[in-house]
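Heads up, the thing below is written out as structure tokens.
Removed: one protein chain of the complex. Kept in place: all other protein chains.
Order as written gives the chain letters A and B; numbering starts at 1 within each chain.
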Amino acid sequence: MFQSRTGKLKVMGVKILLDKAHVEGIRYFDVYRREGGYQAAEKALKEMSTDAIVEEVKKSGLRGRGGAGFPAGMKWSFIAKPEGVPRHLVCNADESEPGTFKDRYLMEFLPHLLIEGLLISSYALGSHDTYIYIRGEYAWIVDILEQAIEEAKANGFLGKNILGTGFDCNIYVHRGAGAYICGEETALIESLEGKRGNPRIKPPFPAIQGVWQRPTVVNNVETLAAVVPIIRMGGDEYAKIGVGRSTGTKLISACGNINKPGVYEIDMTISVEEFIYSDEYCGGIANGKRLKACIPGGSSVPILPANLLLRTAKGEPRLMNYEGLSDGGFATGSMLGSGGFIVLDEDQCIVKNTYTLARFYRHESCGQCSPCREGTGWMEKILKNIDTGNGKMSDIDLLWDIQRKIEGNTICPLGDAAAWPVAAAIRHFRDEFEWHVLNPEESQKRNYGLAHYADPIYVATP
Amino acid sequence: MSDSTLFKVTIDNITIEVPAGTTVLNAARKIGGEVAPPAMCYYSKLEGSGGKCRTCLVEVSKGSEKDPRPMPKLVASCRTTVMDGMEVKNITSEKVIDARNGVVEFLLINHPLDCPVCDQAGECHLQDLSYEHGKEGTRYEFQRRTFKKHDIGPYIQLHMTRCILCYRCVYTADQLTNKREHGILDRGDHAEIATFIEKSLDNDFIGNVIDVCPVGALTDKTFRFKNRVWFLKPMDAHRDCPTCSGKVTLWNRGDEVFRVTARKDQWGEVEDWICNTCRFEKKKTSDWVIEGPRMIDRHSVISQGHYAGNVGTTIPTETFEKVHNGRQPNLLMDIHDVSNVNKQHIRLSLLERPAHSTDFTPNQD
Partner (left out) sequence: MTEFNRLVSHYPEGKQKSALLPVLHLAQNSFGGWLSSDTMDYVASLLQIKPIEVYEVATFYSMYNLKPVGKYMFEVCQTGPCMISGCDDIIDYIGKTLGIKPGETTADGLFTLKTVECLGACGYAPMMQMGKTYREHLTKEKVDSIIAECRNNAAANN
């Protein structure tokens, strides 16, 4: 069974983002600088051309850490450079995907790492006014960031003529006000312009017409912070960490029924089993319970039962990286997504969990396009019925049909994000849904339990 | 790229050439008929409109001559521009039919279906859409959404429960008036059109929101419950108006003017915006110079009362060509590709001999 901890002695994983997170006072400029901070910025601004920086980021293989995993260097190379039109870099700190709280950790403990990454990236992209769009609820982090910006400015790393290079750059913090949808880059841009967070219809893409119709690059906090070690060690060295197209390190925010919830930096070479059970990371399932299911990359990615989580359909150990978690596609796999790792133990109810996620997506739909506006609410209502013992057998097929008609038919990915959790829950836990329908009273008193969800899957060998 | 560049685009197996920059929807409208996808939010006269309702989704089976890869998802045809050599499937795509079916269902689950008491009935795009692309019955078993009622003045009646949030009225107020006072409030499934604080919409051109509204959410208060549109006789008329073009359609019964609207084209779009005075204040036949009967689509319920002859009906004399503005009937589907009888790898027309039974798939029965 999967209860055995790996137990074996292992070298600690490579850490390049959080390696200094526990240094006393690292939040402040002096300590950050003493620990080698802003050296990458000095190297970039003094010794490198903007093209060379973009080239290093391309070589590093860095993929967007916000969820979609799009190659960051490629995104940078798309930015239009029309004569006389300012360009902007916008940092997406609207971290709102349930299960995800890694950017918050980075900004709270290592604000200067982000500022340094923003400075290098702004220089590479030619952004003189750079914005951090932070979710409104992270109100106290606004103060931390603004203090860090002031410190950087006082020490000549922001403002006019930075390090005597002639490059000017200011960073501003723009506080959102409670809307998950603003994590979608075009909704974020609308919100930055002081409007409702309605995603724009693409094209035009932000790289051509972004904020105030100017070329804009929007990157996640972690992506921009990762630019610092990339410049420090070089893109090639960075790319040596990890495996395949999963290069570098990834922050994983682990939560749910585990012994040690928190933010971990992994080098994407470890297995999911090791991540959950080793003491270096989650430390196993809390209260001696057994693992039932997991949503490995933020609430919108497909939920997997224990057996498919730890091993792929081919029977191989599943790795904690982009390719490993998506092995098998949506039929038997999931996604690394934003790195929001939600663990459910044997006492958790998949129906209830799916219901709360459906409620979340209904609450966060902007209401602009019909399938998402109407479909998310409909799914929530049906799931509530099933959860409270008022469901019908036909509801399960209806749910499937609704999610199918939302997916891919909306303006922005929120439709997909709302559809996938429902689809995956039915795909892998259909018997639990049926049990709820067939046992309306019993389902209100006890949970379905682990059932067969951790049973090894036998793979037929050809 | 100069404006005169022509792109070849094939929609439902019909190829036409359109200027670069044309959207798939407008290219399809040039072909006309069923090939034109339905549009509930797009409005060619309102900048920025479209993309929201998702009824005009189409499948792009070939991106362009240069990059023939199909597009991974269905796209909103109103906001997708054609590329040279693009191939698009609208009603010939099962995926599109299925998705459109879903969109119609989504638009209807919270719609009150109060057509019997709705002034828009008979000229409602949602009715047409449901009739053409919807299914009978509903799978929605919950209470339909309701809103607090808002009074937006003496001219315009707002029924928020009927609204499909197409945003057309917001664009209209932004683009025709200098002071928009209504907008979309709240978000998600409670998003609504409102003024926030009770306010009358009284700009000179605000009445046009009635004409752009695809459903019965914004209707003419001065015409409220006065008559069914199909009992009225629409006539083109004009007057010398200092504010607008003065070109309108009068909706009469006998000599009595029941309402005044802008003239609408075959896609239901306003030809010329009209002012509030023309729309709400000029309700006497003597205010107007009558030009003659308004042409109404013969499929519309409104035309049912307007017989061509004096007694009963006359047999239509129009040919297909005439009805479709000179267009020949087109084959929307390549029957050969989908036939269960033909063998797809044998092109019957290319055989140099008579077709033989072995050229066909044997009878399965």
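Quick note on the criterion: a contact is a pair of C-beta atoms (placed from the backbone, for glycine too) under 8 Å apart; a residue touches a chain by one contact, two chains touch by 3 or more.
Computed from a predicted model, the values in this text were never measured in an experiment.
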Handout entry: Residue of A:Asn353, A:Ser370 or A:Thr410 in touch with the missing chain, whole complex considered
Key = A:Asn353
Handout entry: Candidate in contact with the missing chain, chosen from A:Leu145, A:Ala207, A:Ile231 or A:Ala254
Key = A:Ala254
Exercise for the section: With the full complex in mind, choose from A:Gly13, A:Gly37 or A:Pro98 the residue touching the hidden chain. Expected result: A:Pro98
Problem - Identified contact with the non-displayed chain, of A:Arg87, A:Arg135 or A:Lys153 - result: A:Arg135
Problem - Residue of B:Arg29, B:Arg100, B:His182 or B:Arg294 in touch with the missing chain, whole complex considered - result: B:His182
Practice task
In the full complex, which bits of subunit B touch the chain not displayed? Write them out.
Solution key: 179-187, 195-197
Handout entry: On subunit A, residues whose C-beta touches the chain left out of the figure
Key = 86, 95-101, 104, 129, 131, 135-140, 172, 174-180, 191-197, 212, 253-257, 261-263, 295, 299, 340, 342, 344, 348, 352-353, 356-357, 359-360, 363-364, 366
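The rule is short, and it goes like this: only the chains that are shown with their structure count from here on.
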Practice task
Would you mind pulling out the distance in Å between where the CA atoms of subunit A average out and where those of subunit B do?
Solution key: 40
Exercise for the section: In the complex, go through subunit B and note every residue touching subunit A. Expected result: 50-55, 57, 73-74, 76, 79, 98-99, 101-103, 105-107, 109-110, 139-140, 142, 164-165, 167, 184, 186-191
Fill in the blank from the handout: Seen from subunit A, its contact residues with subunit B in the complex are 179, 196, 201, 362-371, 373-378, 381, 398, 404-406, 408-411
